[in-house]
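Here the complex is missing a single protein chain, while all its other protein chains stay put.
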Amino acid sequence: MEHTSLLERILRGIALTLVVVFFMFPIVWILMMSFQTNETILRIPPQLVFKPTLANYTALITGKLTTAAGTLDIAFMRNLWNSVFLSVTSVAVALLLGVPAAYAFARHKFRGSEDIAFTLLSFRFAPALLVLLPLTLYFQKLGLANTYIGLIWVYQLICLPLILWIVRGYFEDIPADIEYAYRIAGHSWFATFRKIALPLAGPGIAAAGLLAFIFAWNNFIFALVLASADKQPVTVGALAFITSSGIQYGQISAAIVLSITPTLALALYAQRYLVEGLSLGAVKG
Amino acid sequence: MTAATMQRNRPSGFRISKKVLPYVLSLPALLVCIGILIPFFTSVVYSFQRYRLSQPWARQFNWGDNYISFFTDPRFWNTLEISLLYAGITVLLELLLGLGIAMLLQKRSTLNNFISIMLLMPLMTAPALAALMWKLMTNPGFGVLSYLASLIGLQDFRWASSPSTALFTVVLVDIWVYTPFIMILLLAGLRSLPTQPFEAAALDGVPRSFVFFRITLPMLTPYILTATLFRLLDSIQQFDIIYAMTQGGPGDTLTVFQVEAYLNFFQSTNVGRSAALMIILWAITYFLSNIFIKNWLRLRERARGQA
């Protein structure tokens, strides 16, 4: 083994470097572009050294882009706000609906409980448009088209199964005896749920919530189908940028950076729960 | 204890019976379930109708016509072919790459852990935004990748805008986003394997390739299966990356199921055909997800056994 060690270490080093470069390069490059003026961006060959500018971010944040041709309104902050609002509210609603249900599924095996859980799970894997296309027609009839309520309701398709299945696992990991002991001590089921089950499943609930937030934030198709400009989150809004005239590549890059920062930050913060969450608890990280 | 104290502990006021309680708790989830099932069955109904939004008066049941016409419809065969091709290529490449990276990072060290956390970043990037990032990098005018391609002699390499390289480009983006998913699952799997067989093999001087194929791979199979099926289910339905990158184009090069259904619905307003496409896709994913869920439940049981 020893004699292959040096060669092997060099090869491993090269392989790892290639991996890191491939996966990190786009993020680094877009980050760099976001600090460049259109002029530097368009220069060939691409510049590695340049004088950074915050103009792109200022334009996005103030919502005003001043060019030679005049002033242009950018609705990006609106998109960002929509993303925050839709994701936070959807996760909050999903937690409100999903945590009690997860508790019921974990603790009281009742007739049909597995069926409901599996229906939700199997639709997590079903094509989104299958449900979305009829929903657009229904939503138009119900007046839910292009409303936050309608979107939040549809976002439950992503958030609820995730929360239900992850949190359920955490509830199942609490020994039933601990809850029995609290009941026998004279407390109602609700007190037991609040004082025993919720605190003990707390980390799992937080992880599921974070993950649901990331998925909601990253979602594209729901809002593309159901929301028009003023309700669109960043994923759809940023795409509209590239086709709208007058917007510069630096601003698109800055918009992308602003749009992916929240999920990346959350992911890094909660990374030790990610494996478990992404595999719905099938793989303990 | 006196009778009086026992009396005081009696239930009073409004109380949910313990038989009903679980139903009450899961009622919202049940409602969401129904909220999914109604549009699902509506889709089934639409798929058996001649239904164009532009001609609502002509809406009527044509029963299997939408499906039957698929047999003679080259556009449909193109959709099926490109969807399977896309899913097959992405999952296979991501699996090989993910496994390779996981094995590179297997040993627990600060550097390895740091890299594995860094690699989460593409996965946490919204696929639609990832596509946008790559679109900027492959822009024929100023894109850094176009420039790099020209350096190695690929002048005028047109990435997603050319029919011959469009699939390659979206597959690349898919690999960039989703390889880390397979990687972290397999890394968790690798790190949870018992060490004794490997130590024994090392002591006996068993060749590396033998260890990999006869020990590592078999023990890792459940993880590989779960990761693969998970990805296959996602990949065959890919929409975000392809739509954000090319909107299914150029031409109908990349009209995978969901993109095709979307275009049918919103551009041709052909609801019936769109629904029929989705039902077929659903049937494929239903089949896959049943295998997946079984395998996943087994792995989940095992994971809780360890915990």
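A and B are the chain letters, set down in written order, and residue numbers restart from 1 in every chain.
Just so we're on the same page, contacts are C-beta pairs under 8 Å (C-beta built on N, C-alpha and C of every residue); 3 or more make two chains touch, one makes a residue touch a chain.
Rule of thumb we're sticking to: contacts and distances are computed from a predicted model.
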Note = Out of "ABC-type branched-subunit amino acid transport system ATPase component", "NADH dehydrogenase subunit I", "ABC transporter ATP-binding protein" or "Lysophospholipase L1-like esterase", the chain not pictured bears the UniProt name "ABC transporter ATP-binding protein"
Note = Among listed residues A:Leu7, A:Val49 or A:Ala185, the absent chain is touched only by A:Ala185
Remark   = Contact with the hidden chain, among A:Leu16, A:Ile61, A:Met77 or A:Leu200, goes to A:Leu200
Query = Residues of subunit A in contact with the chain that isn't shown?
reply = 175, 177-178, 180-189, 191, 196, 199-200
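Here is the rule we use: only the chains that are shown with their structure count from here on.
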Task = Averaged over CA atoms, how far is the centre of subunit A from the centre of subunit B? Could you give it in whole Å?
result = 15
Note = Given the complex, residues on subunit B that touch subunit A span 9, 18, 21-23, 25-26, 28-30, 32-33, 35-40, 42-43, 46, 100-101, 104-105, 115, 117-130, 132-137, 139, 141-142, 144, 147, 176, 179-181, 184-185, 188-189, 192, 202, 223, 226-227, 230, 233, 237, 239-240, 243-244, 257-258, 261-262, 265, 271, 274-275, 278-279, 281-282, 285-286, 288-289, 292-293, 296, 299-300, 303-304, 306-307
Message = Applying the document's contact rule, which stretches of subunit A touch subunit B when the two form their complex?
response = 1, 12, 15-16, 19-20, 22-24, 26-27, 29-30, 33, 41-46, 96-98, 100-101, 103-105, 107-108, 110, 113, 116, 118-123, 125-135, 137-138, 153, 156-157, 160, 164, 169, 172-173, 186, 189, 214, 217-221, 224-225, 234-236, 238-239, 242, 249, 252-253, 256, 259-260, 263-264, 266-268, 271, 274-275, 278-285
